[in-house]
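One structure coming up, written as structure tokens, with questions to follow.
The full complex has more chains than appear here; those shown keep their coordinates.
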């Protein structure tokens, strides 16, 4: 990136200063597209913005097709897109995907639910109480540093190889990012507003609902989305290591069978599912943001 | 003034307070040996150059800072930890919560009061109207002008009807008309609610018009240079000769 | 307030964080040494302590940890630099963001370990795969955090940068980076843990070569719970160390974020 | 071309391995490595030998071959058929001998034979030669796959799952034996007692391109391997072989137990005879039946017996092993 280019022309600045998404974060955001319009370059003769997101995937797909068609790569290393698609359709047809996905999603839902709730509570505890942070903080960080992989040998002895193992490992995976995000979000609440709340002597409940939570929201949702991501990672790990069904298992199986098309189908499913999950969380985030505004707006 | 025997302890007592700050490696006294006593239902203004420690003094009273030396007493009780009850502050910057509307922000200050929901709504409405923001009750802080945000912050401080009101240049960003109106409203509230007010201002006229006593501070280190009794009967007239004379002598004290 | 509570805590010098772990170890020792807790898989702390020094297989841990740390450093350097660059690019160039962001966000959703089968089939089971995997594991957290941080730069300050006509470089160094730094800080912490997990995970899953992951995997294969515990403990210790390091570095980088300083 | 007859700079050999730090193999190739049989063949030239022991087993070796990181490899039939079916250009040069498959059961259950597994949950690592061996054993005991629940677990997880009582039995190589010593399992099955056809099997193979480019080097490698196998076949070397294999981390005691009562010469018979072919045909059929491979593998085109024949001849070992018929009985 040309970080050192001298002065900005308006077009460049347009990019740098494109408006932030938070509803309360500043004047331009208010008008929806206004800020963008203000700084939007003329942009004639360039790829329309609407198509930009598809440019890169399109190019990748095209070169993938080209490389495989030309036979540069052996099929067991890079199967042609058509084969991946065929495998995908075949699996879709025989219910392989639906079954595996359902199993995986159920595990994620449980793990995410448990991990996020406990993680938030624990993070808040560490944030609010210095004493808790002093006693439990280091233990938590050590705990966080042991990946799902490390827990499997111990947990498998206690819990066996059934669902309980997977749920516990997934919960732990969601718990950790949630604690970190909660803690950091708590610490980043502006001191100015904290003082304002102090002098108003807000009750713990009001303080939580009106200051702590709203101020933490962006980072909290960052943490939530990270948790969902971590849940997926651990799901794959645990399904790869100790499972007989699920998308992760399907992918390891693809590797065992030396059929990269199955692996790729698995990756695509994991990717798309993750994307949808993330989109869902974003939507909830916006919804909560809006509702928070509404509620207080109609109040009083 | 309040008869002394009814509440023997002063509303606020500041005794030999000292507060130092460090910028880089340089340590200096923002406040040094400051003592001041406010009787109940008294209005005291603080005048002084920028950086002489006015806001710091208010923050100390509000319990947001701890003094390096000396002590502060509200109603004879030392504020043990953190902000005292029944004491509100208008900060120099408005500090509205960006995610709450004007009424949401004002409502917040009633959190520690036990009010019936209907009364609470009514109170919020009344104080928002008082500062002239009636039609902006459901606006978010970013949708307000500078003066409007300041007024919202004033409403937030007044709504809980505190016994001790700390105000840091509350009318600074307001036009003279509005300023005069709000000064009147403040005096009304003061008469009605028997509230003690400690007010920082840069406007000498405002200080004279509102207060029983005016404290003049000086910087480096922040100290009290003089405490001037206003002693004019209320309502005061800005064109009175006594008013103008006092204004002149205060301006001299300040330079 | 929380700040006030700190005065009633044990003296500052005492490592309070060690209290609970120490208590747990004592309990573990008491249960195993007295034989109250026994079984073929139950080992005592003294057994575990002996592993890295007295046991021939156990001593492999030193080489393993060394190799893992080297791998971690190399992979993180690549992944973090790329993640930061991509995050900055996406966060600062609107069209660049449009072109790159959806793809990266979609790829980001591919759970880390789902890359392993693909990477091994592309790059084999050697160092290339592991480095690539560690790099991926740092890339995405840092990319996400940087992008997120840039999106939450206060609009009021953006306006200032606009009216001051700051150069691109200055806008980045004086506004965007500092404003995004708290978020990037969180990203770095997560990225480091993720990288460490990625490093050990890659070794564990791929198996070949030295490393803490292969060490634990081998111990498991041979049913040596004592060695497994040593491995997992080292795993945790290094992770905690990395976390402290990153936190300290971030605190140092954002002095304006420190609490109001009063002498 | 002219240099085709010359030697490559490095020859890369891969095998399945175990152990800490630098894993080591437990078959003929490991003996060839440890005793330097192949290196001897290249004495005087500056060919370097690179040995890799894969703890990731079959799939890992397939991947390494596909990435051209290996020239020779020795691994189980099931994964190597999978590789071939997916287009890996490999050539079978020799058998790698046999592997004993063990069955371990929870001690608190009354499992004494394969037949007792009916309705039980058993752990195996799927798509390995063990998988083949277990299905085969079930069939021989009159059971079908549907009579048991199969859980796909790797070695270490099998141990843990048995210990946690998540599964009733597990099948695997000799790594299961220490479990019995610790009292966590009882060994109820051992393929060597079930006749010759019960053992696992695999092959030593080379990439097509290497064989075509360096036919002489290929022959030398195979000669080294043959001499290693012959050394192993000498009962006098039995204990030394165990100590070599011990480098993979398996206690000598376990290795001894696992080879109890069997002759190493028979076990490590490298011939590509009818028995080998029938084993492979059976594995190919198994792979198709289990849907492990999508394409057919033509065994006769895959096997190249000429290199082994030449190597045996030049090593003077043509008569060391007896050819076997499809059932594993020695031919006259």
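Quick notes on this structure:
A, B, C and D label the chains in the order they appear, each numbered from 1.
Just so it is clear, a contact is a pair of C-beta atoms (placed from the backbone, for glycine too) under 8 Å apart; a residue touches a chain by one contact, two chains touch by 3 or more.
Just so it is clear, the model here is predicted, and its values are computed rather than measured.
Copy numbers of the protein chains across the entire complex in this file follow the formula A x1, B x2, C x1, D x1, with one of each shown.
One rule holds for everything that comes next: only the chains that are shown with their structure count from here on.
Annotation: 39 Å between the Cα-based centres of chain C and chain D. Among all residues of chain C, those that touch two or more other chains are 1, 41, 120-122, 205, 220, 260. Among all residues of chain A, those that touch two or more other chains are 25-27, 76-77, 153, 157, 198, 255, 258. Put simply, chain D touches chain C in their complex at residues 18-23, 52, 54-56, 59-60, 63-64, 66-67, 69, 155-156, 159-160, 163, 175, 178-179, 182-184, 249-250. By the touch rule above, chain D contacts chain A in their complex via residues 58-59, 62-63, 66-67, 79, 82-83, 86-88, 126-127, 150-154, 156-157, 160-161, 163-167, 292-294.
If you check the complex, the residues on chain C that touch chain A are 1-3, 5-6, 9, 16-21, 41, 85, 88-89, 92-103, 105-118, 120-122, 140-141, 144-145, 148, 151-156, 158-159, 161-162, 165-169, 171-172, 176, 182-183, 185-186, 189-190, 193, 196-197, 200-201, 204-205, 213, 216, 220, 228, 231-232, 235-240, 242-244, 259-260.
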